[in-house]
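In this view, the complex is presented without one of its protein chains, the others remaining in place.
Note that the chains are named A, B, C, D and E in the order they appear, and that numbering of residues resets to 1 at the start of each chain.
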Amino acid sequence: MSSIGTGYDLAASTFSPDGRIFQVEYAQKAVDNAGTMIAIRGKNGVVVVADKLISSKLYTDNANPRMFNVNDNVGVAVAGNYPDGFALKNYAYGEAMKWLKDYREPMPIQNIANSVAEYIHIHTLGISRPFGAGAFFMSWNKQTGGRLFLVEPSGLNYEYKAWAVGKHRQAAKAEIEKLKIEELDVNQLVKEAARIIMVVRDENKDKNVQIEMGWVGEQTNGKYEEVPSEVVTAAEEWAIAKLDEDDMDD
Amino acid sequence: MFRNQYDGDVTVWSPQGRLHQVEYAVEAMKQGSATVGIKSETHAVIVALKRAQNDLSSHQKKVYEIDTHAGVSIAGLLSDGRILARYLQTECSSWRWDYKQAVPIKKLAESMQLKLQANTQYYGRRPFGVGILIAGYDKDGAHIIQTDPSAEVVSMHGTSIGARSQSARTYLERNVDNFEKSTPEQLIVHALLALRDTLPAEENLNAQNTSIGIVGKDSPFSLLEDAQVAVHLNQVSTHPRTTGGAAAAAAPGGAEPMQM
Amino acid sequence: MWGETFDDFENDEGEMAMAKQNLIAEPARADFTFAKLPLGIQPVDFMKTHFAETAGKSMQFRKGTTTLAFVYEPATPADKGGIIVAVDSRASSGEYISSKSVMKILDIGDRMVATMAGGAADCQFWTRIVAKYCTLYELREKTSITVSAASKYFANTLYGYRGQGLSVGSMVAGYDKKGPQIFKVDSEGDRCQLKVCSVGSGSLNAYGILDNHYKPKMTDDEARKLGLRAIMHATYRDSGSGGVCNLCHITPTEKIRLPPMDVSKLWYEFADELGRDITYNPVE
Amino acid sequence: MDTMRDEKRKAIPAIGFYPQEEISTGTTLIAMEYNGGVVVGTDSRTSAGSFITSRATNKITPITDNMVVCRSGSAADTQAIADIAKYHIDVYTMTENKPVTIYRSSQIFRQFLYNYREQLSASVLVAGWDEELGGQVYAIPIGGFVSRQRSTASGSGSTFVQGFLDSQWRPNLTLEECKAIVKQAVGLATFRDGSSGGVVRLAVINKAGSQFELFRPDKPGFPFVQTPTPHLSFPPHIEQVL
Amino acid sequence: MTSFTGITAVANATNEMAMFKQAMKEVAAHPEWMSSRQIERQRWNPYSMEGGSTCAISGENFAIVASDTRMTQNDINILTRDAEKIQILNDNIILTTSGFYGDVLQLKKVLQSRLHKYRFDYRSDMSVDLCAELLSRNLYYRRFFPYYTGAILAGIDEHGKGAVFSYDPIGCIERLGYSASGAAEPMIIPFLDCQIGHVTLSEGYERPELTLDRAISLMKDSFRGAAEREISTGDKIHLVIAEAGKPVVVKFLPLRED
Partner (left out) sequence: MNAHDEVQRTLNPTCTGTSVIALQYKTGVVVLTDRVVSYGKMARYKNVSRQYKVNDNVLIAFGGDHADFHWLQNVIERQVLLWKRFDQDIGPKALHGYLTSLLYAKRCKMNPVWNTLVVAGVEEEEKNNKETSTPFIGVITQKGCAYQVKHIATGLGAFLLNQAVEDEWRKKGEDLSREEAEAVLRKSLELTLYHDCVADNEFEIGRVDATEGVVLGKEEKIIGDWSIAETNCQYE
C-alpha cells in the first residue's frame, strides 16, 4: 500500500491501517540508499568492507571512517546516515564501558548487540525519530569462532554468516552466496570482499568511491582492527585483475 | 520552493529516507559569509570574511580562539556559532582540567559530532544553522575539521563553507597538492586567495572585513591584528583575480538545486 | 538495564563531572550553594578540628576587631552632624597579627557603610552581597534603599546560615530619608537599631569611652575626636585590636573618609588634652 | 581475623539503643582447586560473643548449580549479600540465556562488598565451575579485594591452618586427595579456634554440578586430630591423672 | 529478547536493590547508630601540610614572587626538593600558595579554567585586579570545607603598577605592598616590615627606595633567614619576577638543604 500522503507516515508513533510503521521503513531507506557494506564471516575471522563516497579530494585520508572499535575485541561498522551511525557507535562504546566497569571484563559481542538493538528500538516508539543507520558488530575468539551481528533501524538484531546492506545489497548477497565462505580464511575474504564491492558498483553512478575495510580474526589475535591500507590496495589490485580475467572469460 | 509534509520537524523521515529540516539548516549555513581553512604539515590557517550590517556597524566576529592550540571560524547563524564555539571552549578547558594537556582535535571533532547529531534527532530542538571550521594543532599534526548542521564532521586538507564557497573549494582543489609543504605565509596567501574567489567582482578583501587565525607547531593560536592582515592582503593583491572565480561567483550561493 | 544502578559509586564520575563544570565556570546562581562537607559532618565541628589554634598559624582565619559608630546632632550651625564610624585595622590569625592595615569600613552604597568584626572573610563576602542587593534595589525601585531595609536583608541572609559557624558582627550605618541610622547585625541573625554602638573584642573598652563622653549634640570636631579616642583606648586594652584608626564621617550630604591615624601616635596626641602624663616620672 | 575492628558503641537509653554484639560467623572456610573442579569445606558454628547461637549452620550457600558461596563475618550482612547477588545472577542467566561465568559472579559480589565495605562486615569465598575456566575459587576478604586462588582459607580459623594448607597443596590433586586435605584443614581449625566448631560440611563443585557432604563428630569420617600425649600439669609431686 | 518472567524478575531485583541501598544510606546517615568506625571516619583529617613558605613583594612597576621548593611530610620527612608552589597564570598574574598541596593544585586549576574562559569571552587576558577578586570569591565558596591554603596573588595591575594580594584560607582579601604565607611567615614579615615598610627601623637610618634589585636581594635574605631557622623551608628559592611591559622571568637559587 502506498504510504505517501496518507498521513499515517508522519510519526513513528503511528500505525498505518495495515499495521505498518512507515517512519521506521523510511529510516531503513536511509540505510538502503547509502553505500554498500558487506560483512562476511569466514573460517578464522570476520571481514567487513564498505564502499565510501569521497566527494572531494580535499578530504583527508580515511576521513569519516565507518568502522570503529567498540572495545579491543569487538568492531562496529555503521551503515546509513553517518551522524546517526556515529551516535550509535558512541552508545555501543558507552555500554561497553559500563560493562567493563561493573564486571571488569570486556563486554561480550552478544550483549553489545542486544543493548544497541534495545536502544534503537526505543527510538522506534515515536518519542523521537528512528535511527537512519544500522550497525554490524563482529568479533572472533578461539572458543566461539567468528561472530557477526547486524542491528537494523527497526531494532531487529540477528546473527549472520554474511550479509550486505546499502545500495547494491541484493547483488552483493547474490555474489556472496556464490562463495563457500566457511572455507575461506581472512586473507582470502579480504580479496573476495573487495571484488564483490567492485562487481556490484554501478560504473556510471559510483564515482569517487573508496573501499574501507575492517577485520577481526585469528591473525589479529582476536582484536578488531582496521585493515592496513597496503592490504586493502593489494586486495583491490587483485580484484581488478580478477575482474579483468572474468571479463576475458566472458 | 514548496512546502511538503515531511519537512516540519527533525523527527520525521521523508519516504526517501531524508531529513528535510536538517537539509534546510544546511541552507542557513550557506547564507553566511564564507570562511576558508587549510592546513600544511605543521600549520593550520582559517580565514573568514566578515560582513558589516551597514556602514555604521562594526564587522562581525567570526573567528574565535578556543584554546592555545585551536581556533574556530563560523559561517551561518553567528549566534548559533557562538554557542558551539563556547561549547568547544568548555571542552578544551575540561580536558585541561582532567589531564593538564591540550585536548586532541579528534576529541573536539567527536564531541561536536555528537552534539550536532542530537539536535537532528530529538523533538523540540532544531539543528544548529551554522557550519564551523576548527583549525588546530596537536600531537598528530595540524587539523582542519569541517562541521555542518547535518552533523557531518569531516577532517579536511582544506575547505570552505558559507556563501559562494564553491568557488573557494574549486581554488583549493586545484591547489591542494601544494599545501602540505607550504610555509605559514604561503598557507595564509592560499587561504586568502580562496576566500577572495567567494567575493563578487565589485568587492575585495580589506583589513576590516578579513579575519586570519593561524596555529601550528610551537606557535599558539593567534588571531592576526589588522596591521598584520594588511601585510598578507598586500601579497594577495599581487595575484590577479581569476576569471574562473568571478564566473563561479556569479552563481548565487544559496540557490543550489534542491531535490525532493 | 536495571533502572537502579549497582552502587553509589556509579554516580561518582557523574558527580565529578558536575563538580568540574561548576569549577571551570563561575557558578551562575542567585543564592550561594557552597561546597558542602560530606557524610553530614557539621561545619562547626570541622572547623574546630582543623582550623583552630592547633592548626598552623597561617591556616587560621583572620579575625579580631574594635569597631564603633554613633549618631550625633550638630552643636552649631557650622557643623554637619551625622554618623561617625571608627574602626581599628588589626587582623589576627591566632596569636599572629596577619595584617595591621585592614580596611574595616566597607562601602555598601553612596551614603551607607558596613563595618566588619568577626571573621574577616565572612564580612567581606556578605557585605558585597548586601551591596549588590542594594544596587539592584536602587535600579529596580528607582530610589535608594533605606538603612533599615539593607540591614534587614543582611540579617536575613546571615540567618540562613545560622549555626554553620559564620562569624559576623557588623554595623550598617548610613543616611537615608529617615535620617542617620545605625543597625547592628550579627551572624546569629540578630539585628537592632542603636544610636551609639560598638562591636568586637575591644568593644567594652570603646563603650567605656563612648558612654563617658558622648553627647547627643557635638561639634564635628568633637565627634571625630570621640571616635578616635574610643578606638585608641580600645587598642590599648584589647590585644585583638590595633594598627591604625580608620574613620568615616557620614553627613546628610556626603561620606567623608578620613586618613588613617596610627594609634600609637594618637596616644601622644590625646595625652595633652586629657591632661594626663604619659610617662610616670617620679623626679618631677 | 575477620572481626578486626573492635566495635565499641555506647548505649543510648533515651532512644532505646543498647548495642549488642553482632551475630557473626567466626568461621573457618577452606577452598581448594583439584584437577576437575573445586572443593570447599566449612565448620558450622555461629556465635554472638562467646555464646553459640547455632551449632549446625550451613555456611555454604548454593547460588547456581555450579557455584556456591561460603560466607564469613556478620551473618546478617553475608546473607543479604548472597541473596541480592543471587537475584542478579539469576536474572542475568535468564535474560542472557546462558549461565553467568564464575568470574563475573565474583565481580557482582565485589560490587557490594567493595562499595559498602564501610557499612558491611562480610567476607566470602566464591567457588564454582564453568565451561570457560573450569574450577575456580575467588577470595573476597573484608575490603573487597578479589583474587583468584588455588588454595585459600578465610575466617577466624584460617590463621591456624594457613601453614597446613601451604604445606599440603600441590598441582593436579585428585578429588579424593583434595577432599581429604580440605576436611583435615577444617578439622584442625575447629580444634584450635573457639569461633569455629560443630560439623564439617564439604561441597564439591565440578562439571556435574555441586555435591554436598556432611561429616558429623558423632559419625565416622569426622577428621581426627592427633595431639601429643600430654605431660602432667600440676607439679609432679601432686597426685594427678593424665 | 527478555521473556516475560524475566521482566518480573528484573522488577523484583530492582526493588530489592532499591531497598538495600536505602538501608545502606540510613546506616550511613543515622548519627545515633553510628559505629565507632563511622565516627572515626568523620574525624578523618582530609588535610595534610606540606610545609614551605612563599613571599611576594610589589614595587612601583614590578612584582616579585618567591617560594622555597621543599615539600615535606609531617614537617620532617622531605618528599621532594623540586616542588612547584608558584604558578604563572598569565603574563600579569602569578599565584603562589602554601599549605595543603592537593588544595594548592585544585586552586590553580580553578583559576586556570576561569582565565581560559575569560580569554574566550573577552578576547584578552584577565588583569590581576579582577583575578584577585575572583580568587577571593572562589576561596569563599569553600567556606564550609575550606582550602587549606595561604594564597598570595601578585602581578602587574591595569595601571602598570606592581600588586600583591594576600588571602586567608577562606578568602579575606587585602592588597598590600608585600606579603608572605606558610610556615615562615612570622619570620619573613617582621624582616620586610623593617626593610620595606620601615616601621621598625629606628629614626635616622637611611630609608632607601624599593628598587627591583633591592627587592630581589631582600627576598633572598628573607628566605635565607627562614631556611636557617624553619625546618620545613629550604632547598631552593623559586623566584619569579614580573616587570611592567616585560616578559616574566623565572630563576632558581640554592638554599640550605638540611
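Everything that follows uses one rule, which is that a residue touches a chain if its C-beta (ideal position, glycine included) is under 8 Å from a C-beta of that chain, and two chains touch if they have at least 3 such contacts.
Since the structure is predicted, the reported quantities are computational estimates derived from the model, not experimental observations.
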Among the chains presented, those that the missing one touches: A, B, C, D, E
Option from A:36, A:69 or A:114 whose C-beta touches the chain left out: A:69
Contact residue for the chain not shown (choose from A:43, A:101, A:173 or A:242): A:101
In subunit D, positions touching the absent partner: 1, 4-5, 114, 117-118, 139, 141-147, 149, 152, 159, 162
Residue ranges of subunit C at the interface with the undisplayed chain: 9, 12, 16, 19-20, 35, 37-39, 41
Residue ranges of subunit A at the interface with the undisplayed chain: 69, 71, 93, 97, 100-101, 104
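FYI, only the chains that are shown with their structure count from here on.
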Chain occupying the middle, per Cα centroid: E
Distance from subunit D to subunit C - Cα centre to Cα centre, in angstrom: 65
Subunit D and subunit E, separation of their C-alpha mean positions in angstrom: 51
Touching two or more other chains - residues of subunit B: 90, 93, 97
Residues of subunit E touching at least two other chains: 1, 10, 13, 17, 28, 41, 109, 113, 116-117
Subunit E residues within the subunit D interface of the complex: 1-3, 5-6, 9-10, 12-13, 16-17, 20, 24, 27-28, 32-38, 41
Sites on subunit A touched by subunit B in the complex: 3-5, 7, 9-11, 22-23, 26-33, 56-60, 63-64, 81-84, 86-87, 90, 123, 127-132
Of subunit E, residues touching subunit B in the complex: 109, 112-113, 116-117, 119-120, 123
